[in-house]
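Please find one structure pasted underneath; my questions will follow.
In this view, the complex is presented without one of its protein chains, the others remaining in place.
As written, the chain order gives the labels A and B, with residue 1 at the start of each chain.
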Amino acid sequence: MINMIKAELYRMTKTKGFYLFWGVMLISYLITIIYKQEGGISLGAPIVTDNSLKMDVRMVSWNFTYYYLFIIPVFTTVCSEFSNHTYKNTISSAISRKTYYFSKYFFILVYTLLSFSLLNFAFYAANRLVNGSEYSSSLGRFAKSVAVQLPVMAAIISLFIFIAFAVKKGAVFNSVTIISPILYTTLGLVLYGIKDTKAFAEKMLTCEISTIIMRVAKETSGSFTAKCMAGSALVIILSALFGYVIFTKREID
Amino acid sequence: MAAALTIMTVSALVLLAICIVQRKEINSIARQLKQLKSIETNALVRSSSGTADRLINEINALLIEIRQSQVDYNRRNHELEQMMTNISHDLRTPLTSAMGYIGMVRTSDIPEQEKQRELEIIERRLVRLEELINSFFEFSKMISRGEPPELEELDPTAVLEEASVHYFDDYCARNRSISLDTPRKRIKYRSNRTMLMRIFDNLIGNALKHGKGDLHITLTEGERLTFIFENSTDEHIDTERIFEEFYTTDISRTKGNSGLGLAIAKQFTELLGGSISAEFEDEVFRIILVL
Partner (left out) sequence: MNEIILSTKQLTKQYGSFTALNEADFSVCRGDICGLIGRNGAGKTTLMKLVTGLTEPTSGSYQLFGKDSTNSFLKRRIGCLIENPAFFGSMTAFQNLKFYCLQKGITDMKKIDEVLELVSLTDARNKKFKTFSLGMKQRLGIAFAMLDDPDIVILDEPINGLDPIGIAELRDTFRTLNRERGMTFIISSHILSELYAVADHFVFIEKGRLIKSVTKQELDLECSRCIVVKCGDVKHASTVIDSLGITNYKVIDKSELRIYEEGVSAKELNKQLVTNGVEVEGLTESGVSLEDYFKQLVSENN
């Protein structure tokens, strides 16, 4: 398994996606630090404007940007193996499908979570250095926000991996992952407009992914956060399992 | 305080992980070596985590060396076996010839003088047999130790003449002759007398068996010594394959040939550092020996 991880890392550094991933985040953080204003991608989630929280924690609540960036490593590691048909090189030589699936899963999860943590803390350090304590919270507070987002991120990635192994084609994977949050929000808003489904829609919208990310960063504890942690764990286990079953039981071609 | 504690726990865990991984790697190498030892394979030891790469490279280099020696050993064994077959063929020839003459002596209705002559021939054949047996041991020593042939200073013309004398009677009996065209002066040349004799014997004997008419032998001295054995023949000869063991031109007719004479000549020529080749054109067959 360690061999596969080394190989994946080697290959990733030779792709454009790798540099895109890091580049986008670094630039985003750079802009945030320079303009002392947080920002990112969101889908209609209630923006945290609570001034009791410093800018860096508010920036953490904008981590939905990572949702779109996480598509890149999953795409490079899983989808391109299917589109280039190179998976058969690996499977026919020494690695069983089970090992193949789990090494990919494990690699992507660790790589993304580590990069996520690294980038966030790098931002914290740079921000504190440049902008001083006016714009930066205590390390503990910051760490709590990031820590609470980790399971959510893990759930997203796990789901992505499942989708990638299920659909195999890169184009389909991209469309599904990029469009689904937008569809979800649109559906929620539409239902919100209709009187009968208003309550249901409200519930739906609280479960919307960017909303979750924003709220847990702000709250870091409480019933909502606990529910999100539980939900994430469930998603991780189910998607890992289904992904495994789908990959090992079907004909690959 | 809490931060220091977390850092310490994390480092401890990391170190533990590294130790475990290294231990696993060493076990994996041991396991692989055990599996590789018991089978015939090309596979080498592979790393499973990259923590002992240098060790693995060294082990693999050793494995390759071991396998190469095995291949060399097998090849030499095979060569030895072949050499044995060749030599036993060489021993058989004068023996068969002597037996043939004994048969002739047995028939009582030939004059006493004739009988004496034939007994002489038999004696000569047996002396040759003794020579051959001696050289067999000499060669088996040389091959098994991989020693190069012992060289002495000799005159190749003299050796050539002696070889021709061996076959003089046989040629005469068939109304054929051997003509030698050699340089007038004595040539000083370092070579192995017995091997040279064997080569010439085989070439002349081969011409006897497969050729017709007279055998012409030419020796020219240049940068190297070139011997040309030329005779006419009505057999069809594949010059590419005649030096192969057991190759004969008989697909249909059986003549009791073993096909080894020229193979032995080639083996010995190459052991002496020379080369041998054949030409066949318009029913004229030529062997060119360069030493």
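FYI, a contact is a pair of C-beta atoms (placed from the backbone, for glycine too) under 8 Å apart; a residue touches a chain by one contact, two chains touch by 3 or more.
Source: prediction; values computed, not measured.
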Contact set of the excluded chain (shown chains only): A, B
Candidate in contact with the missing chain, chosen from A:Ser52, A:Ser92 or A:Ser223: A:Ser92
Residues of subunit A (touch criterion as defined above) contacting the omitted chain: 3-4, 6-7, 10-11, 14-16, 80, 84-86, 88-96, 251-252
Interface residues of subunit B (partner: the chain not displayed): 32, 35, 39-44, 46-48, 50, 53, 56-57, 60, 71, 236, 251-252
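FYI, only the chains that are shown with their structure count from here on.
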Cα-centroid distance, subunit A relative to subunit B, in whole angstrom: 72
Subunit A residues within the subunit B interface of the complex: 2-3, 6, 139
Subunit A contact footprint on subunit B (complex, rising order): 3, 21, 47-50
